[in-house]
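Note that one protein chain of the assembly has been removed; the remaining protein chains are unaltered in position.
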Amino acid sequence: MKMRETPLSNCERDFIRSAIADKKRLDGRQPYDYRKIKITFGVDRGSCQVEIGETRVLAQVSSEITTPKQTRPSDGMLFINVELSPMASPGFEVGRRPDVTVDGNEVKIHPVEEKDPLPLSVHHMPICVTFAFYEQGKYLLVDPTDKEEKVMDGKMVVGMNKHREICSLQVTGQMLLLKDQVLRCSNIAVVKVTEITELIHNALDNDRQARGWETGMQYFLVLSLLIRVSPVNEKKDKGVGSIGEGGPSAWEVDNEMEQEVADEIQTVNKSDRSAEGNSRLSGNHGDDSEEEATCTLSKDDLHNPTQLQ
Amino acid sequence: MAGLELLSDQGFRIDGRRVHELRKIQCRLGVFSQADGSAYIEQGNTKVLAAIRGSKQKTLHDKVLVNCQYSMATFSTGERKRRPRGDRKSQEMTMHLRQTFDAAILTNLYPRSQIDIFVEVLQSDGGNYCASVNAATLALIDAGIPLKDYVCACSASFVNDSPIVDINYLEESSGKPEIIVATLPKSEQIVFLEMNSRLHEDNLSKVVDTAVKGCKDVYQILDTAVRDHVSQVATVHGWEN
């Protein structure tokens, strides 16, 4: 079971809140600044580590051949396992599958030595941007840190790709927002997403060159996981009152809810075979929760234009 | 789900509605005598019961603890549902409902007590969250629990360049964007907002507007029902003064 998080002290809480009111943040960023993002790829294919400020996420992709679901024989399956510390951060992966030729009933899987592995085809890459709201939406921060999340009223998570398409959007917490505030956040998200996409592409380019593969061959594919950690209920704003005294809930279900993890999957797979994405994420804040989610990719989830109609 | 035409050229949807039309809403307050408050709502083929119970000790010292239990009857969906509650979806829904009502109930008026909101989906045809929120609002009003305002929820989608309101199960499962909004209709403040599937940022405003408009329409219907209910009882009470 998850250990109860150490609550922030009242003075720390007041300090952060008053700093935010002065448009200052603990780490010296401006309200709309993102933290520094560092992307490093592992030696093996399909492994990647992303650091956003002090948040560190490791992702690993692996694949295997399985029987597709009877109801959807032409679709593959995608599984995502998430093990995480209570932090919200996006993770990125580079993965590829071995090439497969189907000849009649015979299915041949080429080993990596024989044929170059093919990249998974991902048609778009959603990036997650988190906004934290304070004082009933009066103050807004982009990419809040752990401490800032602890004192916020509520947050909004926007998943968006570089084509300015919103893939997921969620507003949670005990606060009231106006539509304009939501729209303003999505506008900020556009800018941030463009920046981060650029960053990832650069990182991938560097990786490609480092691996010495022929250029012009599109061989990798980015699978992006958006991991959101839903806010824990005790984080509600209680003004100057003491914090962290969220009462024990009467139903055990709710205890689990607090560490509820939502997984967003926006990825793709070629027909007739399965790919399994398996990612392990560990943060530097202690492994105190473990969640698993399984998701079946259906044809509807594929936004590959060639496959739709 | 190719081939399924969500919006015909004439502007009709699968169930014969136009883009801006809600499903038929029918509701009733005070269906249980044992609970402190209760309500039943039908939004099209989605049918939801909600009940409120209060009063328990040893909770938060400065405000009321809002507790929710969302469950779906095993017979509510097309295929038999294995677990009525406790699965991932129900848990998520439970949490969303709790957050929604935590923001809307004047929680500081009931220190050291707890309000339990029970929501049971009897039949599911899309918009479960919306119907649950609307039913729970009616039940809270029936129980006489102070609220800032009604909480009304409505969903919307975006098909063929036009936003459609209050989507049903078929429209929900078509892979088109789905946006769910819970608002306080008088001030148009958003309490809860969730969206999935891809939607271009330029259209966000339009779709949110549609959903918020839907919430206001829902509010009109709920308000009429509440007023009918209250005036009916108040007349016999002889409260006109």
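Every chain is named by a letter (A and B) in the order it is written, and numbering of its residues begins at 1.
Keep this in mind: contacts are C-beta pairs under 8 Å (C-beta built on N, C-alpha and C of every residue); 3 or more make two chains touch, one makes a residue touch a chain.
Rule of thumb we're sticking to: contacts and distances are computed from a predicted model.
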Name of the absent chain as recorded in UniProt (options "tRNA (adenine(58)-N(1))-methyltransferase catalytic subunit TRM61", "Ribosomal RNA-processing protein 4", "DNA replication complex GINS protein PSF2" or "MIP18 family-like domain-containing protein"): "Ribosomal RNA-processing protein 4"
Touch partners, limited to displayed chains, of the chain removed from view: B
Chain not shown: contacting residue from B:36, B:102 or B:125: B:36
Full-complex contact with the absent chain, from B:77, B:91 or B:113: B:113
Touching residues (missing chain, whole complex) on subunit B: 26-28, 30-34, 36-37, 40, 42, 49, 54-55, 57, 106, 110-113, 141-150, 184-187, 223, 226-241
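As a convention for this text, only the chains that are shown with their structure count from here on.
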Distance from the mean Cα position of subunit B to that of subunit A, given in whole angstrom: 29
Residues of subunit A that touch subunit B when the two form their complex: 124, 156, 160-161, 163-179, 182-183, 186-187, 189-190, 230, 233, 236, 238, 241, 245-247, 249-251, 253-254, 256-257, 260, 262, 293, 300-301, 303, 308-309
Subunit A contact footprint on subunit B (complex, rising order): 1-2, 56, 58-62, 65, 67, 69, 85-86, 88, 90-92, 94-96, 98-99, 102-103, 114, 116, 174-175, 177, 179, 184, 187-202, 204-205, 208-209, 212
